[in-house]
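Left out: one protein chain. Kept in place: all the others.
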Amino acid sequence: MFRLRRNGGPASVAVVVEGALVHVVPGASAAAAVLAAGFASIRETPVTGAGRAPYCMMGVCYDCLAEIDGIPNQQSCMVETRAGMRIRRQLGARQLDPPNQHNE
Amino acid sequence: MNSVEFAIIGAGPAGLAAAALAGEFGLDTMLIDEQGSPGGQIYRAVETARADSPLGPDYLAGSHLVAAMRAARIEYRPGTTLWHLDPGGPLFLAHAGRTETVFARRVLLATGAIERPVPIPGWTLPGVMTVGAAQILLKSADLIPAGDIVLAGQGPLLYLLAAQLVQAGSPPRAILETTPGANYREALLALRRRWPGLRPLLKGLGSILAVKRAGVRRRCGVRGLRAIGHARLERVVWQGGEIAADHLLLHQGVIPDIQISLALQLRHEWDDGQLCWRPVLDPWGQTSTPSVAVAGDAGGIAGAAAARLSGQLAALDAAMLLGRINGPERDRRAATVRAALAREQALRPFLDRLYRPQRSILAPEEDDTIVCRCEEVTAGAIRRAARLGASGPNQVKAFTRCGMGPCQGRICGPIVGALIADTLGRPIADAGTWRPRAPYKPISVGALADLDAGV
Partner (left out) sequence: MTRTGEGTLAFPGLSARLAWYYSTTDAKKRVSAAALAGWLPKKGDRVERFDAIVIGGGLVGAAIAYGLARAGLGTLMLDEGDGAFRASRGNFGLVWVQSKGEGAPHYQRWTRRSADEWPGLAAELLDRTGIAVDHHRPGGVHLCLGEAEFDDRRERMERMRRQSGNLGFDYRMLDHREVADLLPGIGPAVTGASWTPYDGHANPLALLRALHRGFVDRGGHYIPEAAVGDATAAARNFRIASAAGEFAAPRVVAAAGLGNAALSPLFGLNAPVRPQRGQILVTERARHLLPMPTTTIRQTDEGSIMLGDSQEDVGFDTGQTAPVMQAIARRAVLSFPWLRDLQIVRAWAALRVMPPDGLPIYDQSELYPGAFTVNCHSGVTLAAAHANLLAPMIAAGALDASLDLFSAKRFDVPAAA
């Protein structure tokens, strides 16, 4: 659990984490938003499905991988939040959706 | 193709100082940083920090460095990742999913430091993170951990963060110091050999006193740390004690970020004083490759002030090599910088000895402990590979997948070297390093496919 240091401070950026609205300060990363939203883990590993949370917060450990605005497996600690950003936990390996097509 | 004289990788104190000085000399300079705003980790988010920040005046002083960079006539590229470098050839950058090629006559790696990994049993549990991570959350998101916080480890940052948490109204429940008793003796001997001055010692004491005044419990000489929990951290256990916890913040010092310098195959050496690999550098930061230099903690841990000064030295050297000043002029200007640098480095032997990590932190004793977080490879698997004949990290990687995940060995690299050394009974220096490859950070297949189109 994490809390904002100043209640009613400048937490003016609204993002959506797993469908719920969360407010963060400008400049906060998407990883911070997930922690602020109260989630213990941000992803489940593709190897064993174990839950993971960010470890380093500086782009080294890759434990903060999350799906951001529909794009999976992004280093969420390196992505700055923007209003309306949609963040989801990364559950295992990414799903691929190739178009079903019969081209001429 | 874009072309510059001087490319600097990293906008922490070393990179900022180098950029500002390079600008003064009129060098055509590009400052490249993967973070969205300048300051590196130590001065992270300093531009938007408030004057009453719990992080203190030393942190806020970083804003001067940032301001100097902003004022300089250089090109600043935030949110930009270097994914491949051909020494003597172009830099390959990625920004917002697009790739770009830039040619630079000279490159300065100012990639700073990373936390030494702390592979205790259970370190991958949600709720466990580094002290640096907690500090970044405080700096950049104004978030503090709530509930029961335990700090564990050793190093100046431990008490610094503890004091910052106290200031921010969230004092930790306990600090578990892992400093072995023998370290104090060694550290005192170092002080006798070289007296660093009273001020730096007092600064460190200030944090410790602030924490003591707040009534935070301290345990010293802690061994056998483990994080216990089912889906997340529930309690912290050590030899002779345990405590319930929601957050465990770990710290065992920092080590140079050598991912790029290793990828470039620059010559490195094992620094037994700091228990880490570092690039071999001359007094100006020049590496074994003529067009590449290193400044700041990426060349060996010496702290933010020393990083700033070594950034200046590298910029002076660049100014000479790129024809703006001659040798004697460079040396003249460097004199005061060197004197200041020597003063900054005076405390280092003391700190290195005092905070030298236990062997079991370098090479986890229990076979079940995860070493490669990405691929979930355990210490036992690595030991088995070493016994099967994998005599170095690259063979271990081939046999176990350790190091093949997205972090490309940044976290597990130091641990693997120590485990191999341990298992085969030889010095860590002999175990060698592995060879990171491009892309230094992931880029999409599409961005790579469009490479020449993006120029």
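Labels A and B are assigned to the chains in the order they are written; within every chain, residues are numbered from 1.
To be clear about the criterion, a residue touches a chain if its C-beta (ideal position, glycine included) is under 8 Å from a C-beta of that chain, and two chains touch if they have at least 3 such contacts.
This one's a predicted model, so the numbers in the text were calculated from it and none came from an experiment.
Touching the missing chain, out of B:G122, B:G229, B:G299 or B:P439, is residue B:P439.
Screening B:P57, B:G181 or B:G389 against the full complex identifies B:G389 as the residue touching the chain left out. By the touch criterion stated above, the residues of chain A touching the omitted chain are 46, 71, 73, 92-103. Touch with the hidden chain on the side of chain B covers residues 84, 86, 90, 92, 101, 265, 385, 388-395, 398-399, 401, 404-406, 408, 430, 432-433, 435, 437-439, 442-446, 448-449, 451-452.
To be clear about the criterion, only the chains that are shown with their structure count from here on.
Once the centre of each chain is set as its mean CA position, chain A and chain B turn out to be 24 Å apart.
Interface residues of chain B facing chain A in the complex, by the touch rule stated above, are 34-37, 41, 45, 48, 54, 114-115, 123-124, 126-130, 132-133, 136-138, 140-147, 168-170, 231-232, 246, 257, 373-376, 405-407, 410-411, 441. By the touch criterion stated above, chain A contacts chain B in their complex at residues 1-6, 9, 11, 24-29, 32-33, 35-36, 40-41, 45, 47-48, 50-63, 65, 73, 77-78, 80.
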